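One protein chain omitted, others in place.
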Amino acid sequence: MSGDLTTTRPLDTLELMINMGPQHPSTHGVFRMVVWVDGERIVNMEPYIGYLHRGSEKLSEGELYNQVITLFDRLDYVSNFNNELTFCMAIEKLMGVQVPERAQYIRVIMCELNRIASHLLFYGTFGLDVGAMTPIMYGFRDRERIQSIFEAVSGARLMHNYFRVGGLRQDVPSDFRERMERLLPQLEQGVEECDQLLSYNEVFLARTRSIGVLTKEEAIAYGASGPVLRASGVPEDVRVSEPYSVYDRFDFNVPVGKKGDCWDRYYVRVEEMRESLKIIRQVLAQLPDGPIMAAGVRRIIRPPRGEVYVRTENPRGDFGVFLVSDGTDKPYRVKIRPPSFLNLQAMQAMMRNAYVADVVVILGSVDIVLGEVDR
Amino acid sequence: MLNSLKGLGVTLKTMLRKPVTAQYPKEHLPVNRRYMGFPALTWDFQVQEPYCVGCMVCIRNCPTQCMTATLKDNPLHKEGKSTRRKIVDIFEVNLGRCILCEICVEVCNFDAIVMSHEHELSKYERNGNRVDLQALLEMGKQYQEDTGWEPEQAAAPKEGVQA
Amino acid sequence: MSLAATVLVPLLGLLALFTFLSAVVLSLVWIERKFLGRIQMRLGPMRVGPFGLLQPVADAVKLVTKEDVMPFGANRALFWVAPLAMFIPAFMVWVTIPFARDWVIRNLELGLFYVVAVSVLSIVGLVMAGWSSANKYAVLGALRAAAGLISYEIPVVMVALAVAMLAGSLNLVEIVERQAPIYAVVAPLGALLLLFSGLAETGRTPFDIYHAESEVAGGPYIEYSGAHWAVFYLAEYVSTFALGVLISLLFLGGWRGPWLPPVLWLLIKAYAVILVIFWMRGTFPRLRIDQLMSLGWKVLVPLSFANILIAGVQLYYRWPWWALTLMSVALIVAVSFEVYRRVVLAGGKPEVELVPARELRRKVPVREEFKTTKVSSEGQQG
Partner (left out) sequence: MAEQPPRPHRREEAPTAGPALDERGTALMALLADRLATFQPQTAAVLDEVVVTVPRERLVEVLELLKGDEQLDFNYLRCLSVVDYKTYFEVVYHLWSLAKRHKAVVKVRVPYEDAKTPSVIPVYRGADWYEREGHDLFGLMFEGHPNLKPLLLYEGFDGYPGRKSFPFHEYNEW
């Protein structure tokens, strides 16, 4: 026997560079990660974005304010109402427009429904990421019901263009309340079913617990927000910490994770769906009558010269709009603060000791929407 | 292991339920009343002419610049049959470019444009879904028939054409 | 006469077998799609033929007429040979598998041994495919497949050994004949072990790591298309069916059953097992490679040894058969509990805290914020 065979010299292995995306099945859009792996273990990961860069911020500078709302629909294309709300609120704040109560309440219903729809989509795709193929169908079943309500209210299933500066485009249809009353028990049951199918499955727990841990300090330093931040143990919710619209009138819980791992990020969202349902019930109970459009908003909006920053709680986190107006009918500068952008940035910190399979799970648990990341 | 068995139970339970999907081309789910399909022009059945006078408000307000229009003198006005002095001559929409935002409907002062329920418009050519006035009016008539559409602003005093 | 007996009859048998297996694969594809569809509240294939019955045929025609693409830089010879190298072992297994007492091409005395030994050969094809594709995902997938299949072969062998001990034979026909009551009742642990390790060997959820489409995007098959991909697919389904039949033979009493003809009984049992496999596919997420390895080496291998041990104890002391059942069940419960403790309760109970918004709103008093005295940071930072 030669001595070479018995020495304990470490094997000379090469690091393999894998290009995950932009056409990988589980990158949630056109997103590319370059992953260096040693066997199955991740050594380094570098995200590349920009494949979906449409220049929404720059485009907004050439559009009328009402037209910009259509652009905001297309940022985070699974939580459109929330985006619209943020932009409308920015202009309303700048102009000092008081939105009528009824409009505010309907806005809250729509936003919360959209939050559930978005989280259901997350639930499905996260299931796919960990290798279960049924959750997406369950998620889509209930999302479909919500979208049918959206269609009845706004006329579109995805790109609603429903909120206006000062209110809404039109009132909800007359059978809205009955439809909601039919929808809510279905949704409650659907969420329970989703929860039972996946949340505590042993294989699922093994795949997501203690994977991709983002500590509290890191989450804050990276500017993570929304479920990612809350899963790391920071009870920060814009609806509570800086209440906008009429959110301060409702009673709900803010789910907060304990470890900041993938399971926490997943389950925070499941709980948020339940809380959103709670909010919707309260809103429906309180929904007042009245106008849906503020008086005094012209067709062509010319906010006064100035600048404003408004943030709201999107399904993905803290969505902000920084709007600079020069007094004309077009915005001078619109800066969008997309929550996924920063959550995605924090992903590098979650990659410690991860395996190739975990990259996919971690990316899924961050729940990015590339339309918003790249803008 | 119990939770996994619970998951198996959930899938088994749903298996025994009715499927929620519909067989699409055979079976169309009904669209809601407000459904925003592609824009269409409405037809004034009383005077037998389009409501549209070609004032270009919608065109100037369109976020994607997907429409063009020109107007002409209305021959029916000369005959005294119509109150519209001008009438649309050419109206073209590139439906492939339209983003279904309903801004055109909102800004229209004459109830001339509606979001029809038309949404299946696949064509073999890239420019195949440019539609002209005739096709738009057809779509509009179909929509008016299907939904019993009635003008709502026609009775109200007209605001000045403003962009 | 002798020539006909030694060559022609087995050849005809093989041909019949091939046709039969192809039909089985087509039926499995249809059943899988329909069954998964129903689990997911869909209809499954509906267009081609009544209830989409001809869908697998349409798929097959499509695959055969599809262009075969070989990536630039691939090793040509290995790339084209790999599908066959995977399919042939999967097919060879069937030479000795009996469908009824006399319905077998060659009833080998070492039948069980042969089945176990040959079935694992398909790994060669997978590794060849992965390596020759000149694709990093394919290499990763092939390595995963190699690791997984080799580790899970041990529990399969050990379970087969325990069954052979109970039956006193390696002949599959005799194993079936000697089951009284069926071994699934006598040795439930063995049945579960065979099911799980068989799933891992055939690459089915929750152990489908080597072609995990969300991670390695198809693994060794990533570069294959058309007929070559179809051969892989065929091999995979043939292996799955073999697993179903093997479990029925070893643990469910094979072709034995009242009223119906024996072949039908075997098929019913095999399809039932396969439905369970599809059901699991519709429910479970996928394990990670290291978890698969530790499950294999730390749980299934020791358990399979324990299975042999309890079978030996039962045989040595000539205890009645239910003694083995009790021991098996006790082991299953103990291991399940241990898995629960390790996986579910690891690092605390899995739960999130619900903080009432009312409480959060109260946390920062509005007026006292900017006093000159030091503000206690009892916010979130605590």
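When the chains are written out, they are named A, B and C in that same order, and each has its own residue count from 1.
Assume a contact is a pair of C-beta atoms (placed from the backbone, for glycine too) under 8 Å apart; a residue touches a chain by one contact, two chains touch by 3 or more.
Quick caveat, the model's predicted, so the values are computed rather than measured.
A.B. asks: Which listed residue (A:49, A:106, A:213 or A:287) would be found touching the missing chain in the intact complex?
C.D. replies: A:49
A.B. asks: Of the residues A:41, A:93, A:258 or A:330, which one touches the chain left out of the display?
C.D. replies: Of the listed residues, the one touching the omitted chain is A:93.
A.B. asks: Based on the whole complex, identify which of B:33, B:78 or B:119 touches the chain you can't see.
C.D. replies: B:33
A.B. asks: Take the complete complex as the reference. Which residues in subunit A touch the chain that isn't displayed?
C.D. replies: Those residues of subunit A that touch the unshown chain are 49-50, 53, 55, 57-58, 93-98, 164, 167-171, 173-174, 218, 220-224, 234, 236, 241-242, 292-293, 295-299, 303-304, 306-309, 311, 318, 320, 322, 324, 332-333, 335, 337, 341-342, 345-346, 374-375.
The criterion applied here is as follows: only the chains that are shown with their structure count from here on.
A.B. asks: Could you say which chain's mean Cα position falls nearest to the mean Cα position of the entire protein shown?
C.D. replies: Centroid comparison flags A as closest.
A.B. asks: How many angstrom lie between the CA centroids of subunit A and subunit B, rounded to a whole number?
C.D. replies: A distance of 30 Å separates the two centres.
A.B. asks: Can you check how far apart subunit A and subunit C are, centre to centre, with Cα atoms defining each centre and the answer in Å?
C.D. replies: About 37 Å separates the centre of subunit A from that of subunit C.
A.B. asks: Quick one: which residues in subunit C touch 2 or more of the other chains?
C.D. replies: Those would be 39-42, 282-284, 339-340, 344.
A.B. asks: Two or more other chains in contact with one residue: find those residues in subunit A.
C.D. replies: 134, 138, 141, 197-198, 200-203
A.B. asks: What does subunit B use to touch subunit C in their complex?
C.D. replies: For this pair, the touching residues of subunit B are 1-4, 7-8, 10-12, 14-15, 17-21, 23.
A.B. asks: Would you tell me which residues of subunit A are touching subunit C in their complex?
C.D. replies: 16-18, 24-26, 37, 40, 127-134, 137-138, 141, 197-207, 209-210, 231, 234-237, 239-241, 243, 248, 250-259, 263-264, 267-268, 271, 355-360
A.B. asks: Under the touch definition given earlier, write down the residues of subunit A that touch subunit B in their complex.
C.D. replies: Residue positions touching the partner: 63-64, 66-67, 70-71, 134, 138, 141, 144, 148, 151-156, 159, 161, 169-170, 173, 193, 196-198, 200-203, 299-300.
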